[in-house]
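One protein chain is absent from this view; the other protein chains keep their places.
Entry: chain A
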Amino acid sequence: MAYSDKVIDHYTNPRNVGTLDKSSHKVGTGLVGAPECGDVMRLQIQVDENNIITDAKFKTFGCGSAIASSSLATEWLKGKTVDDAMKIDNMDIVEELALPPVKIHCSVLAEDAIKAAINDFRVKNGMEPIALEKTHH
């Protein structure tokens, strides 16, 4: 399969690989798996008192597209408010990375991981988790 240059770039030089302190109340962790292929993504955000994401890290067990999607997601997350982060749509990732149709679910995984991380953060800080509708494509 031919990958786009952007996928290859993120795959070869993934940004923000790593682990944040899961027990910190400032950190939200999302760990999700794609049943289609068995791939697994872990995405973490660190949020400051102004509700701004100051750091994001990921680790992904998955194909090149999944690795690139999560790497890109961490880049996008940094500096965003949690509310804006909630608006990241998997199709934005598909477009940016020029993912082919069979690789769309890899971007869905990234969107799910973002939302799972946000909800983990919300619950830890006494907020209701946001009900996730199936918005992605």
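Methods note: a residue touches a chain if its C-beta (ideal position, glycine included) is under 8 Å from a C-beta of that chain, and two chains touch if they have at least 3 such contacts; residues count from 1.
Here is the rule we go by: contacts and distances are computed from a predicted model.
Visitor: Have a look at "Dihydroorotate dehydrogenase B (NAD(+)), electron transfer subunit", "Putative hemin import ATP-binding protein HrtA", "acetyl-CoA carboxytransferase" or "Cysteine desulfurase IscS" and point out the UniProt protein name belonging to the hidden chain.
Guide: Listed in its UniProt record, the absent chain's protein name reads "Cysteine desulfurase IscS".
Visitor: Considering the whole complex, which of A:27, A:41, A:77 or A:118 touches the chain not shown?
Guide: A:41
Visitor: May I ask you to list the residues on chain A that touch the chain which is not drawn?
Guide: Residues 1, 3, 11, 14, 17, 19, 31-42, 59-64, 66-67, 102-103, 105, 108-109, 112, 116, 134 of chain A touch the chain that is not shown.
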